[in-house]
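Here you go, one structure.
Note that one protein chain is taken out, while the other chains of the complex remain in position.
Labels run A, B and C following the written order; every chain starts at residue 1.
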Amino acid sequence: MLQLGNTPVLADVTLAVDMGTAIGLTGANGSGKSSLLRCLATLQRPTVGTLSVLGFDAMTAERRGARRYITLIGHDAGLYPSLTLRENLDLVADMLGRSRDHTLQALEAVGLRGAAARPLEAASKGMVRRLELARVLIQQPRLLLLDEAHAGLDTASSDLVDQVVARVTADGGAAVVVSHEIDRLQSAVDNLYKLEAGILERLV
Amino acid sequence: MTEQPGETGTPLPPARTNYRAFLIPAVGLLIIIGGFLLFGNLNSNLVYYLTTSDAVENQSDFPDGRRFRLAGEVVPGSIENLPSGTAFTASDGTTAVAVRHQSDPPQLFQEGIEVVVEGTWVGDVFVSDVMLVKHDEEYRAPEEGNYQEESP
Amino acid sequence: MTFWRQVRTVIANNLRVERRTLEVVGVTFPFAVATLIAFGLAVGIDAALLERIGPALYWVVVLIFSVLIILRSSGTGSAAQRDLMKLLAVDPAVTTVAAGLSAALIMLVFEILLLPVTMLLFNWTPGTWSWVVTLPMVALGLGLLGSLVNTVTTSLSSRTSLAAILIVPGSIPLLVAATNSLEATTYGQGILPWLLLLLAVNLGLGIAVVALAGPIDDL
Partner (left out) sequence: MTTDSETSTDPQAGHDGSGRTSTPVRKLDGIAVAGIVLAIVVAMTVPADKLQGDVQRLMYVHVPSAWVAFLAFGVTALSSIAWLRTHKVTWDTTAAASAFVGVFFTGTALASGMIWGKPTWGVFWTWDARLVSTALLFVIYLGYLALRRATPDPIDRARRSAIMGIIAALQVAVVYKSVDWWVTLHQQSSRNSIDPALRLSLWVSVLAFTIVYIGLTSRRRALLEAEESLRLRGLRGSAVAGDAISKPNLEARSDG
């Protein structure tokens, strides 16, 4: 159970994600999808219950061990608007201790090579989402959490999202994808769940 | 909510940074500096006023119009009430300075008490407009029949 | 990647943001100059008085404007930015220390720029060497305090006013030490105790930043 302020957000959720698989998550606005993702990302702790992420007990300080293997793509990118796309990715690579050589390759892979020197604040929403997918390629997470994965994206960008999810699961990682486009979601994930009023229900 | 680790094995947690290497010397240094500030007898240097001797000696450093604080004892018998304020002589035991205080002195102002006045030299007279009585730290019960009346 | 290398990377990044946006040098600093001018006009034409209050005004403006520097949009870091850093497994102490140090560096630039302006406007000459020490020490203290205050007010709706009321009274010891070291010189006294006080405050804040970084991150 997770409660924020005075309101319970997630009531009764039992979910297990196998490594190498992706699950889809859908549900009405405010049904607790983002909160569930934040719990899985160890950024929020359920008030009651158990939570184990990648083998780390996320209810205790052990959660820190899981963090570098998790990528969360949420509503807000959390990047620096006045820096260029490339500088933003370089920072991510630096903090992970990875070589900056990966940065350009990743930008190439998501089709942003030409915009590498553009400041983030001058980039469109779709470009920012692609940049975050490039971040996934650099970080190579064991657990990928995608919020509103297809919202506001064109077909090419949406396809890119699905490809990145497939790449993570093919490498043996797990992915949780939140989206309202059920048809698209269904083809991209192994299991599909619906979250309604804080209660999780399996659809497929 | 459970997330099963895969067969790829659990990655090891990154080592937590140990801050003791910073915290222990920092706290130690803080205690030393703190102790020095508290007990290092630095207090005497930190009350900023000039004694009457210093003021007369360094009169050239504080030309007319430059404000400073002057401390001294009110010489008994020197108090003189003026239409606007009071005049008296302040002394630190060696040098006496004539003070013209241009507002009402505080109630505790009396002969023999330590005062700090703030103002400027006007010629050889120190003209002040702020006076603070240095309250001593002694609290005494009055002796029998010797109660000094204080109007509130 | 070691602690200090990560700190250096984040600081370099924060400074690059400031270089790009010029938020402090291009916006906050001119505002501070305008404030000094407004103050002079409000006092009126009393050259002797203005000369005397010059240093006091300088420090008050530094103190009040430090709130703006600490709360500058590129300095506070959004909640999402903090989350990103957490998920890159960056130790919370790295984020807090780096935010404090980069704010301190930017504040030092601000102080150095403002000093000649104050000297010019108020016709005043700082006749001591103590500035060389007090300027960076005050900047460091304000930066560290601001970084702590930023972490406790992150994402609160009333954060701008809250941060101000938490920073300004907390930084008074810095102001006291900075102004009194000037006054001590006037009365021919040593300034060592004031420098020690500055050092003690900075050390205390540094310890607080490092020791509290864990709990700040704790869920």
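Everything that follows uses one rule, which is that contacts are C-beta pairs under 8 Å (C-beta built on N, C-alpha and C of every residue); 3 or more make two chains touch, one makes a residue touch a chain.
It should be emphasised that the depicted structure is a prediction, and the values quoted were computed from it without experimental measurement.
A.B. asks: Of A:A28, A:A122 or A:L203, which residue touches the hidden chain?
C.D. replies: Missing-chain contact among the listed residues: A:A28.
A.B. asks: Tell me which residue among C:Q6, C:T28 or C:T153 touches the hidden chain in the full complex.
C.D. replies: C:T153
A.B. asks: Which residues does chain C use to touch the chain missing from this display?
C.D. replies: That gives, for chain C, the contact residues 145, 148, 151-153, 156-159, 162, 165-166, 169-170, 172-173, 176, 180, 193, 197, 200-201, 204-205, 208, 212, 215-216, 218.
A.B. asks: In the complete complex, which positions of chain B touch the hidden chain?
C.D. replies: Contacting residues on chain B, toward the hidden partner: 37-38, 42-43, 46-49, 69, 104-109, 116, 131-143, 146-150, 152.
Simple rule for what comes next: only the chains that are shown with their structure count from here on.
A.B. asks: Indicate the whole-number Å distance between the mean C-alpha point of chain B and the mean C-alpha point of chain C.
C.D. replies: Measuring from centre to centre gives 27 Å for this pair.
A.B. asks: How many angstrom lie between the centres of chain A and chain B, each centre taken as the mean Cα position?
C.D. replies: It comes to 60 Å between the two C-alpha centres.
A.B. asks: Whole-Å distance, chain A centre to chain C centre, using C-alpha means?
C.D. replies: 37
A.B. asks: Note the residues in chain A that touch 2 or more other chains, in rising order.
C.D. replies: Only 64, 68 qualify.
A.B. asks: Mark out which residues of chain B touch at least two other chains, giving numbers and ranges.
C.D. replies: 14, 16
A.B. asks: Hey, which residues of chain C end up touching chain A in the complex?
C.D. replies: 1, 6, 9-10, 13, 16-17, 20-21, 74, 78-90, 218-219
A.B. asks: What does chain A use to touch chain C in their complex?
C.D. replies: Against chain C, the touching part of chain A is residues 41-45, 61, 63-64, 67-68, 70-72, 74-80, 82-83, 87, 91-92, 94-97, 119, 139.
A.B. asks: Please give the residue numbers of chain B that touch chain C in the complex, ascending.
C.D. replies: Residue list for chain B touching chain C: 14, 16-17, 19, 22-23, 26-27, 29-30, 33-34, 36-37, 40, 42, 45-46, 48-50, 58, 65, 67-68.
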